[in-house]
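Every protein chain but one is kept in place in this view of the complex.
As written, the chain order gives the labels A and B, with residue 1 at the start of each chain.
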Amino acid sequence: MAILELDNLSKSYGALAVTQDFSLAVEPGDLVGILGPNGAGKTTLFNQITGTVTPDAGRVRFDGQDVTATDASTRCHLGIARSFQVPHPFVGMTVFENILVGASFGRGGGDPRARALKVMEQSGMSAKANVQAGALTLLDRKRLEMARALAADPKLLLLDEIAGGLTDSECVSLLDTIRKVNASGVTIIWIEHVIHALMSVAKRLVVVDFGKKVIEGAPEEVMASSAVKSIYMGEDALD
Amino acid sequence: MEWVNAIVQGILTGGLYALFAAGLSLIFGVMRLVNIAHGDLIVGAAYVALAVISATGLNPLASLVIVVPVMAAIGYGLQFGLLNRVIGGNILPPLIVTFGLSVILQNLLLQVFSADSRKLNAGPIETDSLKIMPGLDVGYMPLLTFVAAVLIIASLQFLFYKTSMGRAFRATSDDGEIAQIMGLDNRRVFAWAMALSLAVVAVAGVFLAIRANFDPFMGPSRLIFGFEAVIIGGLGNLWGTLAGGVILGVAQGLGAQIDPGWQLLAGHVAFLIILAFRPRGLFPRID
Partner (left out) sequence: MQSATISRSTRASRIAAGLAVILVVALAAAPWWTSSANLRLFTEFMIYLALASSWNLLAGYAGLISVGQHAYVGFGGYLMFSCVLFLGLNPLYAIPIAGVLGGLIAIPVAFFVFRLKGPYFAIGTWVVAEVFRLSAAQMSSVGGGSGLSIPVSAMRALGSKSEREILIYLTAFALCIGAVVVIYLVLRSRIGLALTAIRDNEIASLSLGVPIGRIKLAVYVVAAAGTAMIGALIFITKLRISPDAAFSVNDWTVFVIFIVVIGGIGTMEGPIIGTLLYFVLRESLADLGAFYLMILGALAIVIMLATPNGLWGLVVKRFDFSLFPVGYRVRGLTPKSD
């Protein structure tokens, strides 16, 4: 049974349709990459999965349960966590406290402090444990996004453009982390423009344009398809 | 017939409440500011009129020629000199600053004019009435207030949607940065909005003072009536504000008809009922 099912989701802002009749099924343990030009409606899709935006039509099912009308914090308790494309750190709190919020309120049971310490260590942020999040560099803020989401102990992790701006070695370590998280049983959906990064871990790719699903399939097939070539014709992203 | 009369009088009182509300609605629309001192400024305008009348002997309605520009100037100065420094971002500073202004204004009026209640005398128009049918008289003054409310809301509506000043208001309200790119100085646009708000406040204050006794401490309840009219009608909808004022006035009238002690309570209860079932008001602006 799919862990996440999107059935014919639609969302418009005035005349602008940002999600059009979008359906997708994600199996447990999958690692799905989402590609598409800027403004294609990828982040809005995430917002509808996490519950910060309500679709005009269609259903969202998570883990066998219809969560279309469920609020964002309850969806997190059920096991959906995300990182934001533009980092949303709690600027007045330290790195540890940021992670502790996820550990205290997400799905996880057990001792939140121990869990937060563990996730902080795994994310390589221990050295900055007591630094105010507002003082972090963009790179560290992105790391913190992911660490916080992991602290919530998700079954489904949504990552929104976390590889942009990383150096090669940083990217390698990020990919390593993502593989480990996925191997531990967490299903991942990853929106990313850095295609070589996405290609190296994704088990499946979905291409989105104008709020619609253009193509879905194995990474190599999708990248070889004419649909992708026409969308990315002349775009720098295909490096 | 008593009930019909209560409803008719309530509708007309609603005109006064719409006058209380229009200025509040205007500045919220333009700069998302809720002015806690709004009611005290209405009462302040009544005292300005009192001072003008005792100095010049003008009829209260004629005194508007002086009171309106004076209040507008105060509004411009208040916004430009003080409130512009605290708007945008956190909602606490503007609330506290206008709260402070409210306390200062009440006590200033108390100090200057004493706690005695006053009234403006507009002559025979106050007591004359239109006899519609036996048992149903409509006073000229309530009627005039209602007509003034309709005219003022119509002019604000015109100003908002048909003039360059209105375009500036709408541009800053939608997106302050775009407005700045258009070459608008937000601080001046906001100051003009507050000037306009206090011009309406001046009219509201004079009508209030002709129709009822006033004292330095009756501002907060005028703020509350205005606020209730805005929320009942739906945020950002000026005609809705008029409807909100009318609903409030009618609810109070009917409450008073049952028991004089229930007049105000009935208005608040009507507001809470609408809040429970239509939290965005009866006529929310669609955008």
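We take it that contacts are C-beta pairs under 8 Å (C-beta built on N, C-alpha and C of every residue); 3 or more make two chains touch, one makes a residue touch a chain.
Everything numeric in this text was worked out from a predicted model, so none of it was measured.
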item: Of B:L64, B:M141, B:M218 or B:I231, the residue in touch with the unshown chain; value: B:I231
item: Residue, one of A:V26, A:V60 or A:L117, that touches the chain absent here; value: A:L117
item: Residue among B:I7, B:L108, B:M165 or B:L184 that touches the chain left out of view; value: B:L108
item: Option touching the unshown chain, where A:V91, A:A135 or A:A183 are the choices; value: A:V91
item: For chain A, residues in touch with the removed chain; value: 50-52, 71-74, 76-77, 81-82, 84, 88-94, 96-97, 100-102, 104-107, 112-113, 117, 120-121, 124, 126-127, 129-130, 148-149, 152
item: Positions on chain B contacted by the hidden chain, ascending; value: 33-34, 36, 82, 85-86, 90-97, 99-104, 106-108, 110-111, 220-221, 223-224, 227-228, 231, 261-262, 264-265, 268-269, 271-272, 275-276, 279
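By definition in this document, only the chains that are shown with their structure count from here on.
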item: Between chain B and chain A, distance of the C-alpha-averaged centres to the nearest whole Å; value: 49
